[in-house]
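Quick one: the structure is below, and I'll ask about it shortly.
The complex is shown incomplete by one protein chain, all other protein chains being positioned as in the whole.
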Amino acid sequence: MPGAECQVPNDGSVTGAAGVPQSTIRDPQSTIPQETFVLNLGPQHPAAHGVLRVLMTMDGEWITRAEPVIGYIHRMHEKMGENRTWAKFLPNTSRIDYLSAMHYTHAFVGAVERGAKIEVPPRAEYLRVITSELNRIASHMVWWGALLSDLGGLTPFLYAFDDRELILDLLEGLCGARLTYCYYRFGGVCNDADDDFLRGCRQFVRHMPARLKLYHDLVTGNIILRKRLEGIGPISAEMCRKYGATGPVIRGAGVAYDVRRVEPYSIYPQFDFEIPTFPQGDSMARYLVRMAEMEQSLRIIDQALDKIPAGPVMGKVPRVLRLPPGDYCYAVEAARGRFLVRIVSDGKDVPYRVRLRTPSFSNLSLFEEASRGMILPDALAMMGTLDLVIPDIDR
Amino acid sequence: METQVDTSKIVKFAKLEDVLALGRAYSLWPLTFGLACCAIEMMATGMARWDLARFGAEVFRPSPRQADLMIIAGTVNKKMAPAVKLLYDQMLEPKWVMALGNCAISGGPFVYPGQYAVVEGVDQLFPVDVYVPGCPPRPEALIEGILKLEEKMTGKRRFPVAKLQK
Amino acid sequence: MNPTLEQLCEQFGRLVGPAPAASAAPAAPPAPGPVQRTDHAAKGYDLDVSVAPLQVVMAAEILDRSGFGLDAVTGVDWLAQGQMEVVYDYFHPTTPLRVAVRTRVPRAQPEVPTITAIFPGANWHERETHDFFGLVFTGHPNLKPLLLPEDATFHPLRKDYQS
Partner (left out) sequence: MNSLLSLLSLEPVRLLLYLVGICAFVGFNAAYLVLAERKIAGRMQRRPGPNEAGLGGWMQPFADVGKLFAKQIMIPPGVDVLLYCLAPLMVMAPPLICLVAVPFGDTLVARDLNLGLLLVFSLGSVNVMALLFAGWASRNKYSIISAARVVSQNVAYEIPMLLVVLTILMTTGTMNLNEIVRQQAGWFWHWNVFRGVWTLANPLMPVTFVIFFICMLAETNRAPFDMAEAESELVAGAFTEYGGMGFGVFFMAEYTNIVVGCSLAAVLFLGGWQSPIGVLSGPVWGPLWFLAKLYALIFTVMWVRWTFPRTQFYGLLNLSWKILIPISLFTLLLSGALLTLTHLR
């Protein structure tokens, strides 16, 4: 059944990129009659990381078109924002992307503080940075384990979760939750850190580099892993810009875009850290970016622990919060990329509109173009390196 | 629960039933099926610190045909509900359902007057055997849910807890 | 290809006219002039451009040429004024510049041209905005419900939505 819709579009931009093993790409000029079928991957599928559904038009194992179908865990966060007061929306922010809950709360809290002109005491800012970076490491660990289990190696998953539990212990001691922290408040944070937490952070910062080295020894050098990731799923910097893909995806394409550096917020300018970038743009580059980011996060935590001042952790906040009319944006670098909160206020004590611009949404939207002409296992490996959290996409 | 045909009411093999119940209780294979936040805690339960494998329940099967236990770990919304129902129907009898987390129990924090997306509790779709509250529940809670389910199957609790004497 | 704020102001000035035009809506929250420089520390973006609905494509072209990336497309329903606002957020990958382009359409006929041809990433954002607000992006290749069920006919983020 050679039909027009069966042909692989030969735009050359993605599938023909250098470094892709030719054996994994079907020759677009091939005259062999092709018969396609539709593979409905998900919404329940082990590689879907939740409830992503991808409608794949397949030619054998080659993907001619992979259209993500989302919305299976749409939880109306934006609508809920318009239904409750500013403070009551805070718990929602940790449930949008539950793996980097701290960053999301940070963005919302930051936007409101920007609008209401609330000052945050320095100790609270330091605690925010420490917890944010801890959360980033925890999130990357889940990604690392999940990627490896996508690739069929389950053991690293358990190693990563082992170390992640150490972070969760620290954060649980600080705010009482393992996953959905809701630790930040307008004007500060809800609990002051005790010595146990700071000492625990110190220990963790000392413990982690050896573990990261172990991760690299066990996994990064593995020939099978390199074959699975190198040259697979190239995403160019131009494509990232056109689709708005950020975070490790754009840094894996060689652009040093990091909100912490480009559009500094909180007290990040005070810290000395690098933005790891890798120019190849393939899955391996994204892998290495995240691995390097964990080291940088450790550096930031280390510096913050050195410099953290004493003092209050809550600033002065009006009892009933009302923002002057207008719109306020606040962007943070979440674990998956740029997270932007745009709130529109009409002067009342409830938001008029809360727009949550989530990184996974944009990162996934390029999947359709990037996966064209790949074979199924490679596409799933690439999807793994995009690090998707589905409720983050669906909101 | 009335929707299922309870075969034990028709034919009863006393001892065999007990033995099989014991086997089922010690070999609960869950479906690899995570929805949202609770799925991360479900994963954590399978990991080294809590190790669901101790109870023979670490064999997460990706195909509903091979699974015994469906853990609804997260919010079910109206777009997803038919798929969840289909998965439940595809599982072979005997099967059990655990509603993990407030969202699966009642819709959790996403329920408010006028909400348009969330199914307010998976028990509106099919019978649920164990409810594990929490947002998200801790791994200990999930293990407790598994133990409760075993208690439901065998009539005995695996680790007896102290009870008030009457 | 690092644009400065001045260059952008000038290009947008050519698009929408340098003089502050009187806004049609009386008490609309944004603002006196069509091209407005804002304080990043207070607002979170540097340039606020109000354009006519048909000009969003040209605005997108200007920003595309300057190397901006698409951040988000947002709808806001101004029920009292009988208008719908569409806000396009842009970020720049290398410079700390952020631009918000906004346009307003009447609520009765909410139609905006699509910018999918320039930023393919707008595809999903526009579909989502269509889901939530019923805004029609003319020329969009695939304006089906994205987050809502396939057969959804309601637009939940409209202010007059009742479930």
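Note that the chains take the letters A, B and C in the order they are written out, and that residue 1 is the start of every chain.
Methods note: contacts are C-beta pairs under 8 Å (C-beta built on N, C-alpha and C of every residue); 3 or more make two chains touch, one makes a residue touch a chain.
Please read these numbers as outputs of a predicted model, since none were measured by experiment.
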Shown chains touched by the chain that is not drawn here: A, B
Contact with the hidden chain (one of B:Lys15, B:Arg54 or B:Lys163): B:Arg54
Which of A:Ile73, A:Ala193, A:Leu376 or A:Val389 contacts the chain that the document leaves out: A:Leu376
Which of B:Leu22, B:Ala81, B:Val111 or B:Leu125 contacts the chain that the document leaves out: B:Leu22
Option from A:Leu225, A:Val262, A:Val313 or A:Leu366 whose C-beta touches the chain left out: A:Leu225
Contact footprint on subunit B, counting only the chain that is left out: 19-20, 22-27, 32, 47-48, 51, 53-56, 58-59, 61-63, 65-66, 68, 92-94, 158
Touch residues of subunit A, complete complex, unshown partner: 21, 23-24, 37, 39-40, 45-47, 60-61, 148-155, 158-159, 162, 219, 222, 224-225, 227-228, 375-378, 380-381
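As a convention for this text, only the chains that are shown with their structure count from here on.
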Overall pattern in which the protein chains touch one another (line/ring/star/complete/other): complete
Approximate Å spacing (C-alpha centroids) for the pair subunit B, subunit C: 45
Distance from the mean Cα position of subunit B to that of subunit A, given in whole angstrom: 29
Contacts with 2+ other chains: residues of subunit A: 71, 74, 76, 79
Residue numbers of subunit B (touch at least two other chains): 79, 114-117
Touch list for subunit C against partner subunit A, complex: 29-30, 40-45, 67-72, 74, 76-77, 87, 89, 91-96, 98, 100, 119-121, 123-125, 132, 145-149, 156-157
Of all residues in subunit A, those that touch subunit C in their complex: 70-71, 74, 76, 78-79, 82, 111, 114, 237, 240-246, 250, 255-257, 262-264, 325-331, 338, 340, 342, 344, 346, 352-353, 355, 357, 361-362, 365-366, 369, 394-395
Subunit B - residues contacting subunit C, complex: 78-79, 114-117
